[in-house]
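Structure record follows, encoded as structure tokens.
Yeah, one chain of the complex is gone here, protein chain that is, but the others are all in their spots.
Chain IDs A and B follow the sequence of writing; residue 1 opens each chain.
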Amino acid sequence: MSSDLQSLKLLLTGNPPLGQASEGDRARAPANRMMDNEVFANFLLYSTVLVIKMYLLAVITGQVRLRKKAFANPEDALKHGGLQYCRMDPDVERCRRAHWNDLENILPFLFLGSIYSFLDPDPFIAWLHFFIFFVGRIIHTIAYLVKLRAPIRSVAYTIAQFPCVSMALQILWEVIDTW
Amino acid sequence: MSSDLQSLKLLLTGNPPLGQASEGDRARAPANRMMDNEVFANFLLYSTVLVIKMYLLAVITGQVRLRKKAFANPEDALKHGGLQYCRMDPDVERCRRAHWNDLENILPFLFLGSIYSFLDPDPFIAWLHFFIFFVGRIIHTIAYLVKLRAPIRSVAYTIAQFPCVSMALQILWEVIDTW
Partner (left out) sequence: MSSDLQSLKLLLTGNPPLGQASEGDRARAPANRMMDNEVFANFLLYSTVLVIKMYLLAVITGQVRLRKKAFANPEDALKHGGLQYCRMDPDVERCRRAHWNDLENILPFLFLGSIYSFLDPDPFIAWLHFFIFFVGRIIHTIAYLVKLRAPIRSVAYTIAQFPCVSMALQILWEVIDTW
């Protein structure tokens, strides 16, 4: 059991000798090998920015709670003026719905995008998947927070789903193809 | 496309010789190497179908909102007849609870299953983990949406938790074992 996990870690940490590659090979490799990694690097860029976007949404939610004096917990309300401030607020709920929708969509994207990046997709097609998702989710959040008129938010949500479904189907196809 | 995923699976399962495979070996390899990657391929199959199931649940929620005229946002209600339709509905809430429960359970499964697939488990035992989780979650969703009598939903939830806890403990065991 342990030797395989070690192999994984080993390969991923990249330190140990992967055979007899000379230092010269290693030193020369990065530049041309980078082209091969374009897809995964691209995915990491968009996905990490989206995770940071989710963190910002949590900060915004906290700020709206403070500004509107609407807390979910009695202990928080007590600290900020009294138990009467343990209450719901439509703007806070709006932030939470935006965040909920992010959890439903961005978290599965982290999984699908990671696997998809390893299927050797065409770099431009892959970039298109990531970029459409990224832009769709950014517009979705803005539309939610700024209350843009319907159906802007729903359209952004739907467009962002296309690359996700596409990646999921390609993963399934790949699995079935290997049987 | 497939050769790269195979390489990944190959590396992660750690079985095949990463050594002196000639180009000829590489060309011949996929068929027999695929057997080694059975566990990861199996995991990808079940996990990706479950992600698609979550996406379908979001679509169903949207359809129930439209049919019951119950929207979470004033801007959506305005577009569909008026502010009076910005309201809660028990069927919509039911869909959302099913989705929430998926987030709590399927998303951690994506993580645990990925790692567990790299621990070189017995392919049948691994398949059993994935399959029990898969069936449990499908029944959970159906029981929620169709309002099957208690405790069908809770039993499906509990059964699906067993492989998750098992995988978590095996990962912990593996980590401790390597110290």
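Just so it is clear, contacts are C-beta pairs under 8 Å (C-beta built on N, C-alpha and C of every residue); 3 or more make two chains touch, one makes a residue touch a chain.
Just so it is clear, the model here is predicted, and its values are computed rather than measured.
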Residue of A:Leu45, A:Ile125 or A:Val165 in touch with the missing chain, whole complex considered: A:Leu45
Hidden partner chain, touching residue among B:Ala72, B:Ile115 or B:Ile159: B:Ile115
Contact set of chain B toward the excluded chain (per top definition): 3-4, 6-8, 11, 18-20, 94, 97, 103-104, 107-108, 111-112, 115, 144, 147-151, 153-154, 161, 164-165, 168, 171-172, 174-176, 178-179
Interface residues of chain A (partner: the chain not displayed): 2-3, 6, 9-21, 26, 29-30, 33-34, 36-37, 39-41, 44-45, 47-49, 51-52, 54-55, 58, 72-76, 78-79, 99, 103, 107, 110, 117-118, 120
